[in-house]
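Structure, as structure tokens:
Of the protein chains in this complex, one is absent; all others appear in place.
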Amino acid sequence: MTKNNIKPSTQRGVSVFKTISKHRLFIPIAFLMFLLLLNIFIKPGFLRISLGRDSSGNPVLIGNLVNILNNATELVILAIGMTLVTASSKGQDISVGSTIAIVGGVIMRVLCGNETQPTELKAPIILAFLLGCLAGMVCGAFNGILVAKFKIQPMVATLILFTAGRSIGSMAMGGLKPKAVSSFGYYGNFIPGFPIPTPILITILVVAITYIALKKTNLGLYTRAVGINDRSSRLNGLNPAKIKFMAYVIMGFCVGIAGFVQSSRVQTVNPYTIVPGIEMDVILAVALGGNSLGGGTVNMAGSIIGAYTLQTLTSMLTTLNVNTNAVPVFKAVIIILLVAIQTPAVKNFFSNKAKVSKIISNQGKESA
Amino acid sequence: MQEPLLTMKNIYKSFPGVRALQNVNFTLYEGEIHALMGENGAGKSTLIKVLTGVYPMDGGEIYIKGENRPVHIKSPQDAHKHGISTVYQEITLCPNLTVAENLFIGRNDELLVDWKKNNSRAEGILEELGIPAKPTQQLSNCSIAVQQMVAIARAVDMDCKVLILDEPTSSLDDQEVTKLFLLMRELKSRGVGIIFVTHFLEQMYAICDKITVLRGGELVGEYKVMDLPRVELVAKMMGKELGDLADIHNKAQTDNENTKEVIIETVGLASNSGVKPFDFKAYKGEVTGFAGLLGSGRSECVRAIFGADKVTKGKIKIKGNEVNITSPLKAMKKGIGYLPEDRGRDGIIGDLSVRENIVLALQAMRGFFRPFTKAQAQAFADEYISLLNIKTASADTPVKSLSGGNQQKVILARWLLTHPDYLILDEPTRGIDIGTKVEIQKLVLRLASEGMSVTFISAEIEEMLRTCSRLIVMRDLFVVGELEGDDMTQDKIMYTIAGVNKSE
Partner (left out) sequence: MLKRKESPTDTAFLLTITISLFIVIYILSIIFLGDKGFSKIQMFFNLFNENAALIVIACGLSIVMITGSIDISVGGSTALICTSCIVCLNNYGFNFFTALILALVIGLTFGAVQGFMIAYLEMQPFIVTLAGMFLGRGLVALIEVNQIQVDNPSFELLSGARIQIPFLGDINKRGVFIQSKLEYGVVIAIIVVCVMFWLLRKTNLGRSFYAVGGNSQSALMLGINVKKTRFNAHLLCGLLAGIGGFLYLFHTRSGSVQQATGLEMDAISASIIGGTLLTGGVGNIFGTLFGVLTSGIVLLIVTAIGSQDPWWPQITRAAMLCFFIVLQSIICSRKRK
């Protein structure tokens, strides 16, 4: 008897949950679609992808979509880390742009040594990559200790590296502006003979690893539990400090990969101007993806879609010849609108009318 | 007939999925202490929050004496203007402000504040009510009880016609409760109408004139206190005849004579929470209890055993083997479960679903790299939802949307799922309705009869007497006695707590 009672209700629950989760992705997906349509409208050949040749005659894919997928790489990778950081520590890491400068600085120093125009790489690329990731993770660990151990609000804790990061990057390169040989550029551009941009492959790899990690470990459950209530998480056998710390180290690892891709794109790094304002884009991507910036939600797919949405917006504005410095105006307006319609206050405003009319009709029934 | 001070007519309020109030009426006269009674989820708190403007109501009318038209209360500020003040269960003062500021802030719209005048006025009020605090002291430096008294002082000092006390006594000791009652009678003689919400029947009968009973968001009725004996009141609150409470006897008492296997033993255990070294033994199939006043260290003892506080001294033995418990996880792995005192803060993880809340502890024990599949977790959740009769729309419902009693059952399910040898329940029945209370008490006895060792802590001594076979009595962070068998009477416990030998 009881079992029969339970089954339908849980099934109904599952379907309700599915509609909710669909709904959570609804806004970012709808917005992405809208932007893509707008792009097609602005530029009829927007969707066209062709096989071209680069300057050295290797086959490469060319097209707006390819560019968007390619250029969004750093954003997507960082959004993955940022989602975990946001969920577990109820705050954001605003130092990611500055830490990319550090990672870039370390990588260039390792590859070029003390020369500005070395004719060959001074160290294997894999070593540079590993040291870059290590640098990113050390920065992440620094932030993580401040947040997890000293219980400092994430934004304030990461303000420190936000302030110092670009200078540290410059220091790491010894004040030089070296340019590495072009073989280092494979990772940010194309591997000769292979037409798909390498960053897209890297993105696929990172997203796949993230997917497996979320499926095969308790990463999602733990970060959410800690983000919602770290006191009771501890009493349930979790270690909130360790989980938050890990989230920041993972964020640092993501920064390491993103920094590697970014510095490989032009094989040189200017720590003061590299990825300007990317921390803001990343946070917005996470928010766009339907994650609460107050922690406790892990909507990874949403964040990734959010990152692509933002990149589409950026590239659309560039197509429209908007001054790079003025791009933020549009982002700001759109973000505010998007966040505003998701706030309870605005939602209530619309649903209240429906509720009141419902109650009035109920009252009518009872009195009758 | 005198005109009522406050009339609430046909009040409606619903939250997503819950009808919190349906067609509720409430009337309050001058100089009346009116109890608002009901189980958890009956709608008491919602009614009060509607009255004070915290929630907007969906339908209904509120009349206040002296105002001809129904009033619209949009915010607590609005409520103050209509002469309605509230003291809530949780302390609703600002810890970073001084005592005087807490007394006076938000009470007028004047631009300037004369702190000298306020401080001296505050001193007078505090003295009058016998509250041991200085006006310029930062509130967070005061004890919880004093903070509560300041909240009451504030409401008292506000020239209010209607004073709402929403479980104000839950963090006060007997002496302070007596003081509060004196104050309430004083206000009553001044013609203030008091709405008193409490779970303690004793206190209600000691002070109230009238009772309004709510059940499931609906009005059951309004009664004079003398017309409604205890049993009938409980029956009205539960909506069924009483008798269940009487059924409970501690059978484990006799059982544990046969099986004297020690599950857990502490030797001179002390923790950084301040609890003094204590020795404690729990046997298989036995229900033990820690009795004592609030702040006597009863929670601190079990927190030390569970590794929730840092152990500074002493050792813990489990089944005779010494173990080193430095974190809750280690305690869990040794077969200990702990249901914490503060459900909202330490127990539930509000935004996680019922299912995730149930499997969380077992999941944490299994480890990071071995997650349950959704089907496994769902099976566990379903099993315990039906076993403990948890009322929830589905296992995917966020646990925070459940009523208090059902949230507590979810946490119980979480620990039962780990199949502990030793289960600590720290005030599992606090702030939940009588029906669920009885269910939990019965469950505790059943678990013990199945061989689990349980420690049951409650602020209500009768409840402990019904369920426990052995009581550890505490005073001022010291264990001061241990009562067993025939010694376990209410009087004996009181005397032990007070530190007086009855025979002397």
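Structure notes:
Lettered A and B in written order, each chain numbered from 1.
We take it that contacts are C-beta pairs under 8 Å (C-beta built on N, C-alpha and C of every residue); 3 or more make two chains touch, one makes a residue touch a chain.
Computed from a predicted structure; not experimentally measured.
Taking every chain of the complex into account, the absent chain touches A, B.
Touching the chain that is not shown, out of A:63, A:113, A:195 or A:328: A:328 (per the contact rule at the top). Check A:166, A:179 or A:265 against the missing chain and you find that the one touching it is A:166. Among B:22, B:46 or B:102, only B:102 touches the chain that is left out of the view.
Residues of subunit A that touch the chain left out of view are 92, 146, 150-153, 155-157, 159-164, 166-168, 170-171, 175, 277, 280, 283-284, 287, 293-294, 323-333, 335-336, 339-340, 343-346. Annotation for subunit B: contacts to the undisplayed chain at residues 54, 75-77, 80, 86, 88, 91-98, 101-102, 105-113, 115, 119, 135-138, 141, 154.
Methods note: only the chains that are shown with their structure count from here on.
Measuring from the averaged C-alpha position of subunit A to that of subunit B gives a distance of 43 Å. Taken together, the subunit B residues at the contact with subunit A in this complex read 10, 12, 14, 23, 58-59, 306, 308, 327-329, 332, 338, 340, 345-352, 356, 360-361, 363-365, 367-369, 371, 378, 382, 385-386, 393-397, 414. By the touch criterion stated above, subunit A contacts subunit B in their complex at residues 2-3, 6, 9-10, 12-14, 16-17, 216-219, 221-222, 224-225, 228-229, 231-239, 296-297, 355-356, 359-360, 363, 366.
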